[in-house]
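Note that one protein chain is taken out, while the other chains of the complex remain in position.
Let's turn to chain A:
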Amino acid sequence: MHRRGVGAGAIAKKKLAEAKYKERGTVLAEDQIVQMSKQLETFKTHLEEFASKHKQEIRKNAQFRVQFQEMCATIGVDPLASGKGFWSEMLGVGDFYYELGVQIIEVCLALKHRNGGLITLDELHHRVLKGRGKFAQDVSQDDLVRAIKKLKAMGNGFGMIPVGGSYLVQSVPAELNMDHTVVLQLAEKKGYVTVSEIKECLKWERERACHVLDHLLKEGLAWLDSQAAGEPQYWLPALFSELSSRDVTPEEANQMVP
């Protein structure tokens, strides 16, 4: 029998072949992912179209409804796509505004960990539009405002704060808001904080910082020194005794607490 390829040349050849196979393999794998992503996109478009066109039929069949929901969940498609219709437009009844309400809360919840439950109406609008499929009816900022007003039936937890001609949407009520605690912690070292300190240390938006500080003022937890050099300082009297017992000389303490 004939023995083949045992020399150094054969090994080199084999190595070369292996390298080539490997290269081809990576190309194939990448190609596969591109194809898969395309299929995912087709799937998404189809699902969105069906959700907007066949709502009643999907609802009627319980088994199919579960399957449809499963598909929407895996692909990330919003099954809610009711049109506004005449009655919603005129009277605000029907599923349209309820659906929008669900979508609004969802966006707020998803971003809560970053913005502490405060979002501008503009950003909210942008995000809601993105989440609704290509086939869903367009929504305006006015629609959002109407939908948020419908949530009032569930208490004051969700509200709009007017700022300069537009709105901030607040999704976390003070009862569940941890921001105050975080700001108080930040103030511990010096006994006071400023807006820019908060922005810098906690990477918050200006609105979020002001909102928390205003609340602390209103609750009587903070005092405002608007004549401080640079920018206004928010002093927290609750921290005074701790500070004075630590590293503040009696003279300084006297100055601090008139």
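Simple rule for what comes next: contacts are C-beta pairs under 8 Å (C-beta built on N, C-alpha and C of every residue); 3 or more make two chains touch, one makes a residue touch a chain; residues count from 1.
Rule of thumb we're sticking to: contacts and distances are computed from a predicted model.
Novice: Have a look at "Ubiquinone biosynthesis O-methyltransferase, mitochondrial", "RNase III domain-containing protein", "Vacuolar protein-sorting-associated protein 36" or "60S ribosome subunit biogenesis protein NIP7" and point out the UniProt protein name belonging to the hidden chain.
Specialist: Record says "Vacuolar protein-sorting-associated protein 36".
Novice: Please identify which residue in A:Val163, A:Met178 or A:Cys201 touches the non-displayed chain.
Specialist: Selected residue, touching the omitted chain: A:Met178.
Novice: So which of A:Ala110, A:Val145 or A:Val163 would be touching the chain we can't see?
Specialist: A:Ala110
Novice: What residue numbers in chain A mark contact with the hidden partner chain?
Specialist: 21, 24, 28, 31-33, 35-37, 39-40, 42-43, 46, 49-50, 54-55, 57-59, 61-62, 64-76, 78-80, 95, 98-99, 101-102, 105-107, 109-111, 127, 130-131, 150-158, 171-178, 180-181, 184-185, 219-221, 237-238, 240-241, 257
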